[in-house]
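For this view, one protein chain was removed and the others were kept in their places.
Each chain carries a letter (A and B) given by its place in the written order, and its residues are counted from 1.
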Amino acid sequence: MHWVSDILVVLLASAAVGVCRYVSGDRFWRENATELWRRRPFAIAIVGAYLLIALMDSISWVDPASDANALTSGKPRTIIDRLFVPETFTEASYSAPLASVAFYGGQPLLHPGAHLLGTDLLGRDVVYRTLKGVRVALLIGGLTSLVVIPIALLFGVSAGYFGRRIDDAVFFAMTVLASVPTLLLLIALIMVLGKGTVQVCVALGVTGWVHFCRIARGETLKLRETDFIAAARALGVRDGTIIRRHILPNIAHLVIITFALSFTALVLSETILSYLGIGLDGSWGQMIDQARNELSRTPVIWWNLTGASIALFTLVLAVNMIADAMRDVIDPRTRREG
Amino acid sequence: MSAPLLAVENLSISFPGEAGPVRVVDRVSLSIARGETLALVGESGSGKSMTALAMMRLVPKPGRIQPGAHIAFEGRDLLSLSVPDMRAVRGAGIGMIFQEPMTSLNPVTTVGDQVLEAIELHAKLSRAQARSHVIELFGLVGIPDAKHRFGAYPHQLSGGLKQRVMIAMAMAMRPRLLIADEPTTALDATIRAQILELLRDLSAKTETAVLLITHDFGVVNEVADRVAVMYAGEIVEEGSRGELLGHPRHPYTQGLLRSIPKAEARGHRLEEIKGSVPRPGHWPTGCRFHPRCPHAFAPCPGTEPQRTTVSATQAACCHLLDRSVEP
Partner (left out) sequence: MAAYFLRRIGYGVITLLGVLLLLFVLFFAVTDPDDIARKAVGERARPEVYAQWKTNHGYDKPLIINTGATGAGRFTDTLLAEHYRRMLTFDFGRSDADDSPISRRLREGALPSLGITVPLFVMGLVVSVAVALFVAFFRETYIDRVVLVLCMLTMSVAGLLYIIAGQYLVGQLLRWFPISGFDPNPAVVARFLALPVLVGVLSGFGADTRFYRTIFLEEIGRDYVRTARAKGCGDARVMVRHVLRNALIPILTNVVVQIPFLFTGALLLESFFGIPGLGALTVEAIQGNDFSTLRTMVYLGALLFIAGQILTDISYALADPRVRLG
C-alpha cells in the first residue's frame, strides 16, 4: 500500500502549491495571508515545521550502495529513516531520556546519552517514533479533506444552487448521516471496511463531509438570493459559470476555516480510534495508547507518553490558533480594530 | 433664562484604531432648555448618534469619552456620577428611543413586560399598579386596545406600534429629557407624521425637553424649536428653527437645505452636496467641510474656523463669517 500514500503525498503537495499560487495572485487572499502571518507567526512556523518533517518522512528511495544489507531488506527508506537509522539505533527495552544505562537492570546502553526522550518497551527511540507520527497525523487531516472537500462542494453547492429534487436528495442523505452519532458511525465504518490508512481516512471522510456539505449548501442558498447572482442569471450566464466564477470564490473562505477546524478534530479523534484498537499504525494515538499504563509503574515511565502528547498538543494548538485568527481576519464582522 | 436642563461641554469621543485612537465626536458643546425641542441634524457618520449615546453614558465599547468633557443634567455632572446613580438617571431622568423599533425591543418578552420593567426599575409599585400604569401609558401613546396589547410580543406589532411602545417605555417615568435617535427613519411616511405628532403632543403636555436626532429637515421643520447641525464630529451651526431654515449661514447647512425637494422647484435638477462625509480618522485639516464647499477660499484648508455669533441665538463655524479673514 505504500504507493497509495506516495501518490497522496504528491497530490497534497501539488494542491498546496496550487493554493499558494492562487493566494499570491489574488489581492484579497494575499492581503489576508499577510495579515494572518502578522498575527500568528509562531503558529504558522510550527505548522510549517510539521509539514517539513512530514515531507522529509514522505520522500523515500532505495539506495543500492548503502541499503543493500540485510538490516533494511531493500525497502525504500525516507530521509527521517536515514537520519535515525532505526534498525541499529535501538536498545533492549526502556531507557530514560539521555540515560546511559537501561531502565530495568542497569546494563550499559548501546547508545548512551543519545536518546533525547529515551526508548520504549521495545527499545525504540521515542524521538524517532514521535517524528514518524507527524506524517500520520497530517495524512489523517490532509487525506480526509482531499476526499471530503470536493464531494461536499459538489453536493452542497449543487443542492443549494439547483434546489428542488437535488436539494431534497442531498438534504435527506445529510440528515441520515448526521443522525448517526459520529463516533459510532466511524466505528461501524471501520469495522466494516477494515483497518488501514485509506480505510480509516475514508471512514473519517464519510462522517466528515456532512458538516462541510451543510455549510456549502447553506452559503450557496444565501448567495443565490443575492443581487449579483440574480443579475448574472438575468444576463443569461450559464449555471456552471456562475458557480465557478461567483459561488465557489465566495464560499472558499468558509471552506478553509472549516477545514482548519475539522483538521484538529480529525487528529484528536484518531487517538480515540487508537484506544479502541482501530487507529492508524504509527500514530501518536497509538503511542499514547500503548504508553497509558506506564504511568502506574514505579518509578514512573513518563517520556513515552510525553513525546506523543506534546507533539499532538503543539500541532493541534497551532492549527487551532491559526483557524481562530483566520476567522477573525477573513470574517470582517469579527475583525477587531487594532 | 435659567440654567439649561442639559449642558454638554467639550465632548469628544474616540475609538481605538489601527494607528492610535480615532475621534468620532470632536469638542461638541450644546445645551437644551426645559421643555425645548432641539434637533441635531447631520448626515450618517457625522457623530450625532454617538453624541446622544454619550449623554446616557452608553457609548459602546471600546469607545471612550475623552477627559475634559462635561455633561451637566439638572446641575449634576453625569460623567462623574457613580454607576448606580447614572442608572437612576437613565429611564427616569432621561428617556431614549431608537431608530429601529424592529430590533430595539426584546423579542422574547411581551411589550407590556418591557415597559413594566422600565417602571419597576425606578419606582416601588405593586405589579398590579405598575400594570395599570403601563396600560394607561399605552393609551397615552395611542396604542389601541391597550389591555390586549400588553401581552403581545414585538413581532406581533407593526413598526409604528412598536415605536409607540418604545415611546411609552421612554416616557414611563416622565423623564425631563427625551432623546429620540432618528425615531421615524425606519417608518412609512404616513406613520412618520403620526409619530412626530405624538412626540410633539407629549412633549408639550408633559413639558419634556426633546433632543431629536435626524437627517431630515422635514422632521426638523415640524417639531424643532432650535436646530444644531453636525458635520464630521463637530457642530458647525446652530440657531432657532426660523433662523436656520430661513437664513442658514454655514455653506453645509445651505447645501443640506438646497438638497431637499421642493414643490416650487419642480422641473429643476435637485442640487446635492458633492462628495460624501469623510470617515472618522480621515477628516480634512482646517475646515472639515472645505473639500466639498462651493465657497472654499484661502484660509479654509489651513486654519480651523472659529465659532462666530450671528445673532443672539445663531452661531456658525465658517471663515466666511469671520471678519478678520476677509476673502
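One rule holds in what follows: a contact is a pair of C-beta atoms (placed from the backbone, for glycine too) under 8 Å apart; a residue touches a chain by one contact, two chains touch by 3 or more.
All values reported here derive from a predicted model rather than from experimental measurement.
Colleague: From the touch rule at the top of the page, work out which displayed chains the omitted chain touches.
Modeller: A, B
Colleague: Among B:14, B:37, B:51 or B:104, exactly one should touch the missing chain; which is it?
Modeller: Once the missing chain is taken into account, the touching residue is B:104.
Colleague: Please identify which residue in A:23, A:92, A:147 or A:187 touches the non-displayed chain.
Modeller: Result: among the candidates, A:187 touches the missing chain.
Colleague: Taking the full complex into account, find the residue in A:22, A:172 or A:228 that is in contact with the omitted chain.
Modeller: From the options A:22, A:172 or A:228, the contact with the absent chain belongs to A:172.
Colleague: For the chain that got dropped from the picture, name the residues of chain A it touches.
Modeller: Given the touch definition above, chain A has residues 172, 175-177, 179-185, 187-189, 191-193, 264, 268, 271-272, 274-278, 285, 288-289, 292, 295-296, 305, 309, 312-313, 316-317, 320-321, 324 touching the missing chain.
Colleague: What residues on chain B make contact with the chain left out of this view?
Modeller: With respect to the unshown chain, the touching residues of chain B are 56, 58, 60-62, 83-84, 87-92, 95-96, 98, 100, 103-109, 114, 117-118, 121-122, 153, 155-156, 166, 169-170, 172.
Everything that follows uses one rule, which is that only the chains that are shown with their structure count from here on.
Colleague: Quick check: how many Å separate the C-alpha centres of chain A and chain B?
Modeller: The separation of the two C-alpha centroids amounts to 55 Å.
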